[in-house]
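The structure follows.
Some chains omitted; the rest stay in position.
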Amino acid sequence: MEYTLSQLAEQVGGTIVGNGDCVISCVAPVEDAGAGAISFVSSPKFVKYLADTRAEAVIVKEAQAVDLPVPALVVTNPRATYGRIASLLYPSFRPAAGVHATAVIENQAKIDPSAYIGANAVIESGAVIGANTYIGAGCVIGRNARIGTNTYIHANVTVYFDCHVGNDCIIHSGAVIGADGFGFEHDEGSWVKIPQIGIVRIGNQVEIGACSTVDRGAVSDTVVEDGVKLDNHIQIGHGAKIGEHSIMSNGVGVAGSTTVGKNVIVGGMAGIRDNIEIADNVMITAMSLVSKSLDKPGSYSSGTPIDDTRNWRKNTVRFRQLDELAKRVQQLEKLVNK
Amino acid sequence: MEYTLSQLAEQVGGTIVGNGDCVISCVAPVEDAGAGAISFVSSPKFVKYLADTRAEAVIVKEAQAVDLPVPALVVTNPRATYGRIASLLYPSFRPAAGVHATAVIENQAKIDPSAYIGANAVIESGAVIGANTYIGAGCVIGRNARIGTNTYIHANVTVYFDCHVGNDCIIHSGAVIGADGFGFEHDEGSWVKIPQIGIVRIGNQVEIGACSTVDRGAVSDTVVEDGVKLDNHIQIGHGAKIGEHSIMSNGVGVAGSTTVGKNVIVGGMAGIRDNIEIADNVMITAMSLVSKSLDKPGSYSSGTPIDDTRNWRKNTVRFRQLDELAKRVQQLEKLVNK
């Protein structure tokens, strides 16, 4: 793909300083870029590379748009603009619309003619695949599931029956949408399964990483709202609701019936227990265990810091005595204050 | 599906109070239920909804079975009975028995005539699929693996060669049964693979969640006993044994050669190290690290509580000084006691 800088500016916004006719065909870091490449500078520590850059053009904030050796696109958020331009220069692979000869399309599935269904994919009865949507090789889209428009589902994804995925979503390989929530009742020595009769509803512009799972609801649905971004190995439990534009790094677990607000940021491998509420704009640091509702925005953490194992071991021994230690300090305070 | 309340009582037990001929076709929460719906009340906080419920019938304990506006099924464990009734009303999808035209059945695989093999599934040589078992689209059942009767394996599951899955099991998409255990020996700067020649043996009435893995044994088999329920993203290491009716939430890891007893409950994302033993009836809270055998029943935990990040950071600094702090308190005690 090739665009002039002016064409890019038309699509992603920003003001051109210099020659808008230069032709951009790739992206590169500002310090390594060569002919045809566009680079962005966001962080102050890369500003120094601007004076000598060999990039075809650069994306910068207004403050950096002076005395540049190359044309510039001036914007308020260079990294976001970089992302939008890179998406134009490196579009996702889109084969011609159609159904691969080896795909299985069951009766009453409805495939939009502009969609693509990959090799050995299975679209079960009653499923609906929207316009311009890509279903990768080996995917299984269950009975009556609905996949929206312009959604990209990579190879070997499973969507269970009746579940909904919105428009403009990306789902990566190995992800499983709509497996049974984990519901059992102990009765006379064994566990009785509670059927999971809700579905999963995934909004628009949602990205779900490789090997992530979103379970179907026990009764009420599991909901992932618009703009949510989930990394790999994530678990969203039955009946949970993830608010708009929240983002979770690798390995996060959200247990059942928990409501996570909007614009929440969750660090990798954090766990959020069931039946609690996380307020909008909360940030949770990596590997924290959230064992209670967090009703105010802010940053939250748990855990202990990395240390060399010998020191750590000594301190953990003391951790097991911490309540006793605190009582001894109280006792000392009483004695000393007398 | 539709049943009269009497028909349900015949199948799941309990005593009918009121008209057993009412027709039940769905389940719903007691506060939202309408015609045709059955609801259950277990927790005291929902009892208040009974007086005005519009459910067709309710499932209650004996104490609540008075002055009800609708017919009731009286049982000792309403939620368990609800689960059994919901399983009748919402049975798992069962297509007509047979092998999908696109499934690959290798020579010498034995498929019971009452089983169903889905689209693009692969049943390798010598594998045995029992009566009434459902193998979803895209599953791969390896050479000489044995799947019991009435087991439901959702799409895109992989069972490695020689492994056994029992009767009445459910395995969710993305699960992998029988991959190599993680065994290597360091030798002259690199790792020599220890072949994993054991298998996996999964009992009856076991449920395994999406993207969970049970590794084959190094020499002795990995065993998951009857009635065990595993959520998503779980890892059971080589040679581990999980006792009957134990239950593990999302993301739990059990390392190799560890024995977990019966009726053990493990909270989400807890880790259990290798070569230890966990007694029957142990409960482990979420995200705990079990680094030693637990030989008595009871509840066990590790970790630190969630806090706002600023406080947490101050406390974690002190955690690294905890041994020193304890020694300073000892010193103070000596001085004060003199």
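Order of writing sets the chain letters: A and B. Residues in each chain are counted from 1.
We adopt the following convention: contacts are C-beta pairs under 8 Å (C-beta built on N, C-alpha and C of every residue); 3 or more make two chains touch, one makes a residue touch a chain.
Since the model is a prediction, treat every value here as computed from it, not as a measurement.
Undergrad: Can you report how many copies the full complex contains, not just the 2 shown in place?
TA: The entire assembly in this structure file is built from 3 identical chains.
We take it that only the chains that are shown with their structure count from here on.
Undergrad: Fit subunit A onto subunit B over the CA trace and report the rotation angle, somewhere between 0 and 180 degrees, nearest 5.
TA: Fitting subunit A to subunit B on C-alpha positions yields an angle of 120 degrees.
Undergrad: What is the distance in Å between the mean C-alpha positions of subunit A and subunit B?
TA: Their C-alpha centroids are separated by 26 Å.
Undergrad: Over in the complex, which subunit A residues touch subunit B? Could you list them?
TA: Going through subunit A, the ones touching subunit B are 102, 104, 106, 120, 122, 124, 138, 140, 142-143, 156, 158, 160-161, 174-176, 179-180, 182-187, 189-195, 197, 211, 213, 215, 219, 233, 235, 237, 251, 253, 255, 269, 271, 273, 283, 285, 288-292, 294, 298-305, 307, 311, 314-315, 317-319, 321-322, 325, 328-329, 332, 335-336.
Undergrad: If you look only at subunit B, which of its residues touch subunit A in the complex?
TA: Within the complex, subunit B contacts subunit A at residues 27-29, 77, 79-80, 82-84, 86-87, 89-90, 93, 100, 102, 118-120, 136-138, 154-156, 170, 172-174, 205, 207, 209-211, 227, 229, 231-233, 245, 247, 249-251, 263, 268-269, 286-287, 303-310, 312-313, 316-317, 319-323, 325-326, 329, 332-333, 336.
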